[in-house]
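First comes the structure, then the notes that go with it.
Here the complex is missing a single protein chain, while all its other protein chains stay put.
All chains are identified by letter, namely A, B and C, in their written order; residue positions are counted from 1 within each chain.
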Amino acid sequence: MDRGRVEAFSDGVFAVAITLLALNLAVAGPGNGPLLHQLAHQWPAFASYVVSFFMIGIVWVNHHSLFRQFSHVDRMLLFANLLLLLFVVAIPFATATLADYLLSGGQDARVAGALYALVLEGMALSFTVMFAHAVRSGLLKVSIPREDWRAVILRFGVGSLVYLVAFALAFVWAPLVLIVAGLTALYYVFERVSIEDGPSVETGGPD
Amino acid sequence: MDRGRVEAFSDGVFAVAITLLALNLAVAGPGNGPLLHQLAHQWPAFASYVVSFFMIGIVWVNHHSLFRQFSHVDRMLLFANLLLLLFVVAIPFATATLADYLLSGGQDARVAGALYALVLEGMALSFTVMFAHAVRSGLLKVSIPREDWRAVILRFGVGSLVYLVAFALAFVWAPLVLIVAGLTALYYVFERVSIEDGPSVETGGPD
Amino acid sequence: MDRGRVEAFSDGVFAVAITLLALNLAVAGPGNGPLLHQLAHQWPAFASYVVSFFMIGIVWVNHHSLFRQFSHVDRMLLFANLLLLLFVVAIPFATATLADYLLSGGQDARVAGALYALVLEGMALSFTVMFAHAVRSGLLKVSIPREDWRAVILRFGVGSLVYLVAFALAFVWAPLVLIVAGLTALYYVFERVSIEDGPSVETGGPD
Partner (left out) sequence: MDRGRVEAFSDGVFAVAITLLALNLAVAGPGNGPLLHQLAHQWPAFASYVVSFFMIGIVWVNHHSLFRQFSHVDRMLLFANLLLLLFVVAIPFATATLADYLLSGGQDARVAGALYALVLEGMALSFTVMFAHAVRSGLLKVSIPREDWRAVILRFGVGSLVYLVAFALAFVWAPLVLIVAGLTALYYVFERVSIEDGPSVETGGPD
């Protein structure tokens, strides 16, 4: 089964989901106070738009990087990929809810933060499931020694731990979830770069 | 006529339709009761989101599998494909209506369930029409013996029977439609796997 | 300049526009009368959804057919293509307006019908402009004799006459616009088939 159309379909879903994020940016229109105040009041919407945009963007980049290492895909991978997309598509909803409730304080802000963290957690876990399946089923172009499976998969799965922490932090102060997500996006940029600089999955290390 | 651009267009429609499903997940915002209650109250929206996501996902996978078996496409197939997409695109609407009315009880819940089943039925029938046309017009890479046409087409058409049953069950209890749809998604996963394990359309049997 | 990415971008726009048509199908939700009545009352939305879906589908098929005949594209063609897409993207708006006002009677129904016809007219004219530019600038794989230019371009442009008639008919009875659009979709199916059966642009006739 060729991977081209899976990538094309996934790219389409990523592209629509990342664009739908902007639907959260609407202002109420004339007759609802000065526009400048409305915009200023919407800073949670803008902040969460930027963070979520780069979250989806990073996942797309990683998706891209991962699929390039596949020699082929199987049916199980298609479903793991669908599971990943299920959470990606839910991000605009989680983002809108977070933006709406970020400043409401109390229980609601915490619930919104936790919901956002859960969706990211689901996305990270699905990504790890997809990667683990690919490693174990020999879908990668290079064969990874069985003794390295655990380490390689754990490194991919590190994001899921971060989002669990973010989930916990949501109950301390909801905006922490946004901050952790933003930092995670930055982490993934450098983490991936370090993979490519050091002995990598793609080239295979000497050990 | 090459099949590449038909696939690209169809992938785009599938990707947009599957992503628009998430538009149904919005909460009403601050001032409408505790967020946790709103989310809990929305379980029909979440349940139908997951089921519809995988329904569209399965159809996409089957679409993918089917088109890979085409040697070429003709104009009639383009229109059969458009008919299929007409129903795929209507799924977010049917899903939103089902989610809104699932718990309303009485006549409305039954109508919403029946509407959802009808859209799936239309999708399944269009898929069967497309497949039957491909079989009879020799668009497949392998030529299927004329005596096998009926059996092969009937197997593709089995989904339409299931959705007719779902339509009837909607008048018993609306949530049954969602349950049947979810089980059908699971069925298609295994049904397709069994095709690929046994003598398949793609490899051709010994007879 | 290769035509692949123009097709990919156009396919994306067609796919999103055709899918956004379904946003017009929403019902008002519980507390707005029996669902069956709401659905029945929405027949203009369903009818215009089906007609517009096939209108966009037909234009996509023709776009597909036309681009397959291009040996290359130039910058002017990109802008003619953008103009075409400008009208394609406006179809969901025109469709929603037509559906909302189709049964309102009086001036409003006529205006909505005329608006719908104008958007289709703009689409048809843009398509003709694009085709005419391709013929005159030698972008087609086959060179069309200069004495056939007018006939070939006129045949492409016949749709624009139909939509002018539809525009006029809108002032008689708004639903006539939908009927004419539906019939035009059917016409294009057969018209194109006849091109492919007889001496065609693609194969070149003996005369």
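We take it that a residue touches a chain if its C-beta (ideal position, glycine included) is under 8 Å from a C-beta of that chain, and two chains touch if they have at least 3 such contacts.
What you are looking at is a predicted structure, and each value in this text was computed from that prediction instead of being measured.
Of the options A:G57, A:G157 or A:G182, the residue whose C-beta touches the omitted chain is A:G57.
If you put the hidden chain back, the residue from A:L21, A:V73, A:A109 or A:V180 that touches it is A:L21. Residue positions on subunit A in contact with the hidden chain: 7-8, 11-12, 14-16, 18-23, 25-27, 29-30, 34-36, 39, 49-50, 53-54, 57, 60-61, 64, 68, 189, 192-193, 196, in rising order.
In the full complex, subunit C touches the omitted chain through residues 1-2, 5-6, 8-9, 11-13, 15-17, 20, 75, 78-79, 82, 85-86, 89-90, 92-93, 96-97, 100-101, 104, 107-108, 111-112, 115.
Note that only the chains that are shown with their structure count from here on.
Comparing the CA-atom centres of all chains against that of subunit C, the greatest distance is found for A. Note on chain placement: the centre of subunit B and the centre of subunit C lie 27 Å apart, centres being C-alpha means. Multi-chain contact residues of subunit C (touching two or more other chains) are listed as 12, 15-16.
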